[in-house]
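These notes concern the structure reproduced below.
Shown here: the complex without one of its protein chains, the others still in place.
This part shows chain A:
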Amino acid sequence: MSEGLKEKVLDKYSARVYKNRKPHLVTVGEETEITANTRTIPGIITQRGCCYAGCKGVVLGPIKDAAIIVHGPIGCSYYAWGTRRHKAESDIRDNEEADCYLEYCFSTDMQEADIVFGGEKKLKQAAQEIVDIFKPKIVMICSTCPVGLIGDDINAVAKWIESDLGTKAISFSCEGYKGVSQSAGHHIANNQLIRYVIGTGDKEPKTKYSVNVLGEYNIGGDGWEVEKLLKRCGVEVVSVFTGGGSYRDLKNSHLANLNLVQCHRSINYVADMMKDKYGIDWIKVNFVGIESTAKALRDVGEYFGDEQLKKRIEEVIADEMSAIADDVSYYNSKLKGKTAALYVGGSRAHHYQVLLKDFGIETVLAGYEFAHRDDYEGREVIPSIKTDADSKNIESLEVEADPKHYRVFLTDEQKAELDNKGVKLNYYEGMFKGMNDGSIICDDLNHFETEEFLRVLKPDIFFSGIKDKFVAQKSGMLSRQLHSYDYSGPYAGFKGAVNFGHDLVMGLYTPAWSYIRAPWKSIPSIEGTLGGAE
């Protein structure tokens, strides 16, 4: 049936497009390999963004104390200004202040003349102005499409800022056309963070149980919830990459003893390179979902192996669980048996399936915008991924063990023991393994396919971003945005799960749905049940 369903959607395509798109669509249980991270088909309305969006918008944007100058015409910087709901507050930690520039948008606003005659001079002046006015601890420069083409050397400008203005500066050549999606931008950002930020501080963590949280962007306050939980358990959070995070903290991250990876896609390069360079192991965690949050905390306890810590973690889990039990069981009664489709990000479409399962909701369709094969099939496929021309254009950084800071926290025997306990180090299993047979996975789901699949699959809820949500919403299907949480959140951790359940119930049972059919219309306008209507 599902094969037929896929065919039904693909049939609308010309032979050429059909051939291209077919391997991006997989039915769980029938196929095991997916094609991902390849070029978008021109003219098809993709939901993907560009390299700049991945670099500036996703990874760097949330670093609160970095003044990021977008070098380029005004649009790109304007569009990435406050677009994501990554939150942060300026704060003081151990007498060191981290400012917060997230409400600001800095652009060189290039004009035609700058394109013709080059914009380096303007960039330098802009840097001078930003240093004079804001006195930031660090300046980051992100380039947009025209910059790479006209050959402005932003790297040289960054060096000039350091030497002549005395302010730390890093350049990111993240022109929009690089790579095939945001993913290229993540990689570029990761590389420069390893090169110029991580390892430049020297503030030792206060405890042995020190971790970095990687790939947590604090959308709607998720990161704060996670940090709070870890702290409650007695785990020290050295830094967060990068939601609510700061250059102040990131520079000391190499001194933590363990990395927790939330969003695998956007930050796995940093996790990998920190492993190679500093010997820090990483665990893939998922703080979205009740059971998965508990597992993540327990994994941390197992890694450090301290009985006291483990006991504390169990106490925290028990306490948090009992606090939410009533709410969860109520929401569960309202949500059980619903179905969902998710199309978001390079990790969220996986993470949220776990939370949905906690409420008894089945996922019938899931897809990533910009993931690679390992995000679908697990990291074991990495050696077999062929690098194509587009990936080759993105620098793959080789790092060596740092002579001063490289250390091994666990012995091989300890690691084997952990493995036996089900704590997989430096591994991500991907999305496939958790999904039911017959459900559909679709990479780079475009606008057309979204519409077709939703029409046929009729899920109760469609989770996506703002661009694709109206396809569902305009036809009477509940849509929730998982990029911005529709002003809601946090959804992570135990309390976040309750918020999530509340939002779904509110959405599915809003009285508005019951007025869709005008009383004077005798023919029902929509067949089947509406989201939530009993």
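Simple rule for what comes next: a contact is a pair of C-beta atoms (placed from the backbone, for glycine too) under 8 Å apart; a residue touches a chain by one contact, two chains touch by 3 or more; residues count from 1.
By definition in this document, contacts and distances are computed from a predicted model.
Q: Consult the UniProt record of the chain that does not appear here and report its protein name from "Heme chaperone HemW", "FeMo cofactor biosynthesis protein NifB", "Xanthine dehydrogenase molybdopterin binding subunit" or "Elongation factor 4".
A: Matching "Heme chaperone HemW", "FeMo cofactor biosynthesis protein NifB", "Xanthine dehydrogenase molybdopterin binding subunit" or "Elongation factor 4" to the record, the invisible chain is "FeMo cofactor biosynthesis protein NifB".
Q: Which is it among A:31, A:96 or A:109 that touches the chain not included here?
A: Going through A:31, A:96 or A:109 one by one, A:109 is the residue touching the chain not shown.
Q: Touching the left-out chain: which of A:36, A:158, A:180 or A:478?
A: Spelled out, the listed residue whose C-beta touches the missing chain is A:180.
Q: Since one chain has been left out of the picture, which residues of chain A touch it in the full complex?
A: Looking at chain A, the ones touching the missing chain are residues 12-14, 17, 39-53, 69, 72-81, 83, 103-112, 114-115, 122-123, 125-126, 128-130, 133, 144-146, 148-150, 175-181, 389-390, 393, 447-448, 451, 465-471, 474-476, 516, 525-526.
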